[in-house]
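On to subunit A.
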Amino acid sequence: MTVAIVLLALLGSAWLLAVIEGWMATGRLSPAAPLFNGLAHLGRESIVPRSPDRVFFEAAPVLLLVVAVLGMAVLPLAPDLIIADLGTGALFINAALAYVLVAVIMAGWGPDGAYAMIGGWRFLGQLIAYSMLIVMPITAVAMRAESLVNTAIVGSQSSLWNIVYQPLGFVLFFIAAMALAFRAPFDLPTAEGELGGGVDAEYTGVRLAVLRLARLTLVVTLASATTVFYLGGWHGPLLPPWAWSLIKTLAVAVSMLLVGRYLPRIREADLMRWCWIMGIPLALVNIIIVGLLILVVP
Partner candidate 1 sequence: MTAVLIVALLIGAILFGIGIYGALSQTNLVMIMMGVELMLAGAMVNLVAFWRFLHPEAYSGQMFVLVVMTVMALEMAVGFGIAIARFRAKGSVEMEEAEDLKG
Partner candidate 2 sequence: MIEVTKDLPRSADGLQMDWLEVPFGPVFPGLPGGLKLTLTLDGDGVTEGQAISLVGVTSKGDNVEESEEMDAETFIAYLSAAIPLAPVSYRLLACLAIEQAAGLEDDSANAGARTGALERERIASHLGWLAQLGRQLGFAWLTQRASTLQLQVREANRDSLAALEPALRTLGTRLERTPLLKSRLMGVGILPTESSGLRGPVASAANEGGDAWARLWQRLAEISASLDLIKSGAEPELPVLRDVGDVSGTGEATVDTPRGEARLSLKLERGHVKSYELDTACSHHIGLVPKLVEGQELGDALLAVGSLDLSPWEVTS
């Protein structure tokens, strides 16, 4: 039952995101468009490139989708609305999201195309930049909660949300999450103007539909993680817990999409430089500040 509810919430959020994305791009609010687009993809011919690594080519979109769903499985929507409240939930989400890289590399290598391959390996470089900024802010969050259990992490924010308690960590995590979801301005692996779609370029038909869905789901999962780690999860007045979770998740996801619209794509070298020269020291400072706060403030 819980599984069904969470999956439905995930799918619904992905659909809403697709509607909002379409709205931002075309200025028309058409709730049925994602559905029709998806169906159209199913109807279209699914072209396979000339000499693909078939296993990777077929597996990559599915793996991406599975990873996004697995990440969502350990995030609570409400105190008891969680598929698996693991003892190491905050670590598990890292583990699941690490496979986004694997999926992108597979999608890049599989079709045997230059654009896709460059896109896939670009994402490896991007990982070197963002991965520390995912892990380190979560460390600080877990420090405050004194637990890796995600429900305990939300519980620790009942009086004060982490976005106030550790704003630095929130900013770093938000940026890193966008880089992880390879949304603009971090869409180096799929850069439309540079690689003509990159890892997406060779996918058509059903596979493209799965890939699109997987990418939207990934955004929802990351937004949900941001909500759980920094925005107090289900906490909020009046409305029921699950509603708060969904509202916050959608707000974060939409802001991720919005930020990308107003920024040009970042250079890979710049991303790497800023992440390592500024991001990681800042993340360490964040850990130290949180540690001091925990010790000083009872």
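Picked so that all candidates are chains of the complex that A comes from, given by their letters.
Things to note:
As a convention for this text, a contact is a pair of C-beta atoms (placed from the backbone, for glycine too) under 8 Å apart; a residue touches a chain by one contact, two chains touch by 3 or more; residues count from 1.
Only a predicted model underlies this, so the values are computations on that prediction, with no experimental measurement involved.
Subunit A shares a touch in this complex with candidate 2, selected from 1 or 2. Within the complex formed with candidate 2, the residues of subunit A that make contact are 24-25, 114-115, 118, 121-122, 125, 184-185, 187, 191-197, 260-270.
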